Each structure stands twice: as C-alpha cells, then as structure tokens.
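The complex appears here without one of its protein chains, the remainder shown in place.
Chains here go by letter, A, B and C, matching the order in which they are written, and residues are numbered from 1 within each.
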C-alpha cells in the first residue's frame, strides 16, 4: 500500500482541521480519523466520519431531550440490557463511514451486507491501479479435507512458491494486457495506434479477482456489529477477517461500552439449541448423556463440547 | 408545545458544548442544533446530529483521499449531474438525526418510509403527555367532492366550532380516563384503590389518534429527499407537510448545493409520460392537439396543461 | 369479526379456483388459503399467497437447476445446518402474503418490522368500520410491579368491569362523533346540514387506538421468522402474540422442515453470554459458583438458572 505524495497531503490536510461543533465527539476515534491503517499487502481502512457515541444510544432509547443519562454506570447498564434483549433500533442511532481498499474477491463477500451505503471506485470511468493481493506464506493454505469451504494445512515451501509464482505472473500479465488494451501502457505498447483503446468498461474484464478496488462504506452501529459478528468469526475467510479485526479496534475506540457488551453477548457467547440445552442440563445434574440420546449431529455435539471445554467428550 | 424547565436545561446544556473535531462541520446547521422548532400546536422538530456536508457527496462519488474537489463550482456541477442522472449512493453518504414530536395519525403516515432508523417513545413503558392536536380554523376543511383523499373548502364558523368541540372534548375525556385507568390522575380518581392500575400497554388503547407521540428519526440524505419529495408535495396531508416544510429549511442549511439541485430537478420539475411528450411536441410545432388524440385521461391532460401554464386548455 | 355476505362470497370465489401451475405448491397451506382465521374479538389473519416451499431453500442454497435434492433427509440436514449457522439468504427465497385485521395500537408495533411490504386500508380515502378491540377478562391485567413494560395480575371483577366500561363507552362515543363529523351517521346526525362533512383525513384523528385497521402484509421467510422470534416470545405484548401464534401455525403448514429447525435453534434455544458460559462450565464441573463470582446481574443470573431448570439457585 503506497500513497502518492498528493494523497498523503490530502490526508494531512483533513487531519489538520480543527472545527468546532456542538455534536458529541469521541476523542479516541478523532485521534485516528482519516489515518491509513494497512491491511493485507496493499489494502487499508480509514475512518472518515462518524455520528454519535455511547450516550447517543441511551439518548435515543429514552427519546430524551438531553444527552444520555447523568451517570456512566446507568448508561452501561442500559446498553447491556439492550444488547442482551436484542433491542436493535437504539444501536442504529450511531453511524460510521470507512474508506476501504480491498481485493475484489473480498469486496464480493463484503457487499452481501446490504444494509450499508457504498460508493465504489468505478472501473467504467477510471483505470484501476496495478495492485493485486498476494497472500503471505503463512496464509497460503491447502483446501481443507473435512470442511468443504475452509482451509487446511499451510502449503509447503515448494508448493507455496509455485502458487505464488502463478498468482503473481498471471496478475501481472493480465494487468499489462489491460493497460495495452487501454492504450495506457508506460512503455507505449498499444492496441491501436491512432485510437482511444478499448472501452474501460470492457477492458476491466481482463483483470484477476485479486486486483484491489476501493470504496466508501457507511453503516450504522447495529449493522456494523452484524457484519463483525459474521466476519470477525473464525468461520470467515482470513482475508475478510483481517479487515474485521481492524474494524473491531475502531469499534472499541468509538463506543467502548457497546464494544464490551458486544464482546460479552455476541462474540464470546454461544447459542444453544433446545436439544443442546437438554444436554447441558444433564451434564450439570451429573447424569450420563451421549450423542445418541442427545439427538445432536456429530458436528453439533462437538461444537457444544468444544464450547464447554469438555475435550474428553469430543467424538 | 411546552417544555419543562428540566428539558429546557438539557437542551441548553447540549447547545453549550464546544467540542473540537476533525470532521466536516456545517456552521448554518450548528446554529440551530438541538433547537426546538415548533410545528402545529404541540409538535416540534429538533436537529440532533448530522454527518457530512455537500463536499462529502463529492468525496464519496470520487472515492477520494481528500475532501471533495478544490473548487465549489466543480462540486456543484458534479452534484447537479448526480441528481439529474438519479445517482443515489453518493447522497447516502450524509446522515441526519431529528427529534420529532407529532400526532399519532401523522406518525403512522411517516413510519411508512422504511429506510430510516426510529426510536419511538414507548407507551408500554411510559405514560404519554396530555397533548393532542387540534387544527386551527384555517386547516379545518371539508371532505373534497372531487378527490376522495383530499380536502375541500374550509368549514364555516359554526360547523368548525362544532368539530373543534368534539375533537377537544373527546380527546380530553379519553385522556382523563387513560389516567384514571392508570391510577395516575392528579385529582386522585383511580380505577382500583389498592392496585397498580391497568397495564400501560393496555391503557394506551383508549387514547385518540391525535395524541402526540415523539421519536428520534435518523436517515441518510437520499432518503430524506425521497421523504420530502412526497411529503412536502401539495398532495400530502397538510399536517405532515407542516413537518416537511420545516425539514426543507434544515436541508437548505445543511447541504445548500444539494438543496438547489433538489429544488430544480425534483420538487420544481415534472415527469412527462411518453404520451404526454407527444402532446408537448405537437404544441411546440403549433399543431392542433386535443385530449382525444392525446390518449391521456382527463386528469392527466389537465395536470399537464396546468404544469405548462396553459389554463385555456383545461377541460 | 363479521364478514358481509359479499365478502364471504369473494373469499369463496377465490377458494374455488383450480389453477394449474408448474410452480411448487404446498398442500397443507393450500387448504387454508384465503380462509379467515379469527384472532382477538374482531381481528383475523388470512394467507393470501405464497412462493416456494422447503425445497426452494435447498434449491437456492445450491443454486441448482433442479428442485432441491433428491432426498428429504438431505434437504432437512441442509436446512438445519443453514439455520444453525445463521445463513440468511436461502430463507429469503420463500415469500408469503397475509391479509391482517388488527387494532391500531398493535399495528403500530407490527410496522416496526421494516423488511416487509405493506398496504394498509386508507382512512384518508375510506371510512373505518365500527370495530374496536376490548380485551377479554383474562387479558385485563394490571401494570406489573417488577417490569415497567409488562403486565402483572389479572384485574379483579369489579375493576375489570370498570375498565371495560370505560374502553367501550369511549370507543363508541368517539366513533359516533367520527360518523357525525363525516355526515355518515345512520340516524342522520350531521355536522353540517348541506356540506360534505369534515375531511376523512382529519376526522380519523378522533378514533381511539383500539379501532381496527387492516392491511396486506408480505414478507420473506427469513424476516417472518425474525418477526415470530420476537413477537411469539413471552416478552411480547399478548395482543400481538395472539397473531404471532396463528402465524406460527401457518409457518408449520408451509415449510415443516424449516419450522422444526426454527423451533429447535431459535424459539427453544438460549443465548449464553461469555460470562454465562463460564458459569455453566463450573456447574458442569461441580464447582461452587454464585452470582458475585459470575459477574452477572441479578436478572441475568435468574434468567440463566431458569433456562437450566435450576430453580433452587434463583435469588
């Protein structure tokens, strides 16, 4: 991830703003506003703007004339209560806006979260930069043998090298040809001597899915947490989790009370089915219970035992 | 609309905040932040928070590292272009939050705009204030004879008086009985001497639809304009238009360039159907055209002639 | 809930349709299509239309050319897996449409579920029927003393009678005045001898919140389940639960496999926080654990013990 001097200046210009406002502000978040936080090899996240803080949730929940309640402890109690009982609307009262640079195949996962506002860099209108994602060796994993949509072992050195060579040379080749078709190649190679080159909206189809794109992405706090619950989870693909992890940090800076409740009730918690609940009841009573009586599938049984740290009961 | 001294103090406390921020701020909007803007007899609108300004639209449309473009004229040109071509996502990048007090029958119209975040005062949890909407005499209109969902002439003095008497006495009576059922009446009248009264979630059903409720309402700029296009229109019921008109003012203070484009392309513009277009073409050529040849309905014909100031062609 | 002979005929006409289709059909749901299922004193639910069945979920999850998988057991396994891991999009592939008659104060709760399509009977355009909700005596409950938004004991006979008298007479009085203001009263009472009466859009404000309204409500299966999870829950107000319970029955008829998974993983299951999980682990190990060590609030502690049938640990 390299920024041009002009981009760096634009960022510094915005960071040097000192505006007065009667709106609530969050010091910890202001500190990193506009900052480029690098992710993967060329990606980043920048917090561009935000609305509200922890007190805004309380204020909206109470439909009050003033700002939250008087005491932080009361605010925290209410926020925990709202989180625990799945109240959704008060958390929609805060909003955040990010500038994100990410590989296209990750952008395609990300965009499935529909309750957000997005403005993506247009490759119909502009030319994409020559930047594509290449995994580091510790992230180059084999297909999992047990989970059809997961990763298994890290690839060995020689295999890893072969994979990286392919990814790199294919991305470079297709990008170079993209430039040639656009008549935009630095060395002067062109597709037609006197023309304007192929239309941008067509030329882009030659790029590989690890090409980086970028967008402005804005969402409310509730939907940000929904996004993070799924994307910071260990089932999520590593590359999107890398973004979610950084966003979790920004969440903590922005709304620390909500962050704590989120980690306790959502991220760290578990959901137990009716049948799973019966298993837990028997375990507490010290009664014998095995997978057959439980009516759980093998996968469910193991997930439950894992969550309860009962490794000896794994099957 | 009367505020308690405590509410007034809460508002003043928030208005006296002087926070520093690197975010963009809008001076004209800051001036009225938290202010109570009265609407109808007991209603109001307050701007509680906002995110972004005109430059944020440009910034997102360009997915840029800096703030909008350098020149205001370039920004204005782009915003007009986006508005004219129905680009939607850049306008979603600004957000505003209102605190609104409004009669329940208007709240029921308003809530149909689904792409907004709402926290309403809970009458399951709290007791509603004794405030209900009574129209002023110039707004007491008869049922229209031509338009099944519109208003006709203003009611005459005597009829108007009878209507107001009914509205007032029925609202007062049902509210008093609401208080009695809740064991909350100032004069000590109760429904049961030693009990807690009827559950709030039930007692509220006795209130009339002109009772005031209140909510926090937050939306992005695109959806605010969609709301205003429908609700500031002359087809809208007067009582919701009263709110929309005030919100139009806040729109102007907040994003003046967008406001101008909105007034030109949406509010002041007209939509012409394929058949309507053929009529216009003939009118320009000076050819004869009447309603039969036009295939327009009488209503459509008249709406078009009205829009084009051709009063003599009304039928 | 009384239907006019004309309404009954319209329903019978639709029920007598025998159309041929290549679309998937659900026999159990077809049996009750268009049927009026009474709820509360004047309300009802009717299933008007539906799209898809259990196999449609599987078909979409696999993006397949054919219909689901070959075996019902495989379909059931996949649906359970999707439900357990919060996959949402396959469940959005089924759609259902209801016609609902319900009191306005319940309609106001209901409409907060925004991801649905709604067409409500317009009281700007038409005149509402003289029907209002009066609770039966077993549903006339006092305000809860422990839970600010709940119900406590059933009201005693005399108090109950007084409440019902108020609700009934206020609703009748305001409705009669509504008719008078509209010049629509059967006995000829009018607000103005020669006029059209007050505009409908204004007159309606005199009605009480227990007046019945009706609407068409259409949603996808995922959002139906989100609705039912909240509204068929014991925290929900009785009057909306009455509707949710009937809708649960229609869910069972429509998509029986999904219904089972929903009851197991959502309705019958529990969510356990990170701290709650630690409590369960200690209980299973037979270690001593009390509320102080747990860091749970009293309410959370009791909810957990209740869920695990450990009544002796309630505090």
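Keep this in mind: a contact is a pair of C-beta atoms (placed from the backbone, for glycine too) under 8 Å apart; a residue touches a chain by one contact, two chains touch by 3 or more.
Every value quoted in this text rests on a predicted model; they were computed, and no experiment measured them.
Of the options A:2, A:71, A:148 or A:288, the residue whose C-beta touches the omitted chain is A:148.
Shown as candidates are A:170, A:233, A:287 or A:306; the residue that touches the absent chain is A:170. Note that of A:31, A:112 or A:298, the residue touching the chain absent from this view is A:112. Within chain C, the residues in touch with the undisplayed chain are 3, 7, 9-11, 13-25, 30, 33-34, 48-52, 56, 59-61, 63-67, 89-90, 92-93, 95, 97, 99, 117-121, 214-216, 218, 220. The chain not shown here touches chain A at positions 103-105, 107-108, 111-112, 114-115, 118, 122, 124-125, 133, 135, 140-145, 148-152, 155-156, 159, 162-163, 166-167, 170-171, 173-174, 177, 180-182, 191-192, 195-202, 204-210, 237.
Where chain B meets the chain that is not shown, the touching residues are 77, 80, 84-86, 89, 112, 230, 235, 263-265, 267-277, 280-281, 283-284, 286, 297, 300, 307-310.
One rule holds for everything that comes next: only the chains that are shown with their structure count from here on.
Relative to chain B, the most remote chain by averaged C-alpha coordinates is A. Chain B and chain C have centres, each the mean of its CA atoms, that are 29 Å apart. Shown for chain C are the residues in touch with two or more other chains, namely 112.
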